[in-house]
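What follows is a set of notes on a single structure, which appears directly below.
One protein chain is absent from this view; the other protein chains keep their places.
Now for chain A:
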Amino acid sequence: MSAPTNRPVPTHARPWWQRALLTREMLTLAILAVAWVVASATVRGFDGPLTITYLVLDIAPVLLIALPMTLVVATGEIDLSVASVVGLSSVTFGLLFQAGAGPWQAALVSVLLGAVCGAVNGALVAYAGLPSLAVTIGSLALYRGLAVGLLGTTAVTGFPDAWTDGATANLGGSPWPVITLVLAALVAVFALLLHATPFGRDVLDIGRSREAARFSGVDVRRTLLVLFVLSGAVSALAGVYYTLRYGSARGDNATGLELQVVAAVLLGGVSIFGGRGALHGVVGGVLLIGVLGSALRLEGVTVNVINIVIGTALVVSVVAPRVAGGLRVRRRAAAPAGGGPAAGRRTEGDGR
């Protein structure tokens, strides 16, 4: 780097309000707000109460899984087996229901099984030192295979209304589904975990530099194991929700959901290289994908165009910080006096 080191560097190049507002996360939220306003004004049917109900019900599994995924990606790892855990948990829940278990028992066993699935991933990544991409591509196939193998091409259906209402009913007369409360609570828990605990600091430290984290006393292995266990358990919880929402336990439930989750996490500003990310951005990313899909479907746009729009947004969100980072470096090189407006200590772009 060409940045002069013998010059006193100000602790912050920008006032606090700029640091809070001019971030990657706020940008996602701003785009979300624009998309919402534009859709409400121009898309017929978007401003109705049903939009909120369907939006929350549809994004719930993606948002749930995105919470632990944010932390996993922030360490520089990834968990691609999440959708298969959803399928396996769905099948387990269905089989337990068939065997006569109550809803809480069945849900608890499913979530524990999800935690075991996550622990297997975590042990292979943290203790055997294997790359998480390879490990979880393998377990993606393995867990999906188990799920489909257990139920074959059949489905378990006929869940009592009292069970399924918990997944689909609304709060009082409002358009908000009951599941909103669970989502809000879990978002709060994960936000605190990432941003207000030593554990969260360790997660980001691992993402910035594993070596440095280890030398500063972070138990890298244990942290990674915990994250994968959380990822498995929360995915399994999403599987229980999924089963009750659709009233059908099938081995192929939620196939391909992992890509939506990773897309939302990246769109929310979490660096795929690890080291940076914030939960409000990820919530924004999840909602943005949901709102774009909802508005475009209402306009009768085909699924292929919807995929193109969301895909483009994703590519732009990943590429833009790199481009911005490159520009910043070039500008700094061109102005050796330093101290340009973008040459602060923080480098949001993380484009290197």
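The definition used in the following text is that a contact is a pair of C-beta atoms (placed from the backbone, for glycine too) under 8 Å apart; a residue touches a chain by one contact, two chains touch by 3 or more; residues count from 1.
FYI, contacts and distances are computed from a predicted model.
J.: Just to verify: the chain that's not displayed, which of "Rhamnose ABC transporter substrate-binding protein", "ATP synthase subunit a", "Ion-translocating oxidoreductase complex subunit D" or "RNA polymerase sigma factor" does UniProt list as its protein name?
T.: "Rhamnose ABC transporter substrate-binding protein"
J.: Quick one: say which of A:Leu50, A:Ala134 or A:Ala185 touches the chain that got left out.
T.: Hidden-chain contact among the options goes to A:Leu50.
J.: Considering the entire assembly, which residues of chain A contact the chain that has been omitted?
T.: 22, 24, 27, 31, 34-35, 38, 42-46, 48, 50-51, 54, 58, 155, 157-158, 164, 168, 242, 245-248, 250, 252-256, 292-305, 307-309, 312-313, 316-317, 319-321, 323-325, 327-328, 331, 341-342, 348-349
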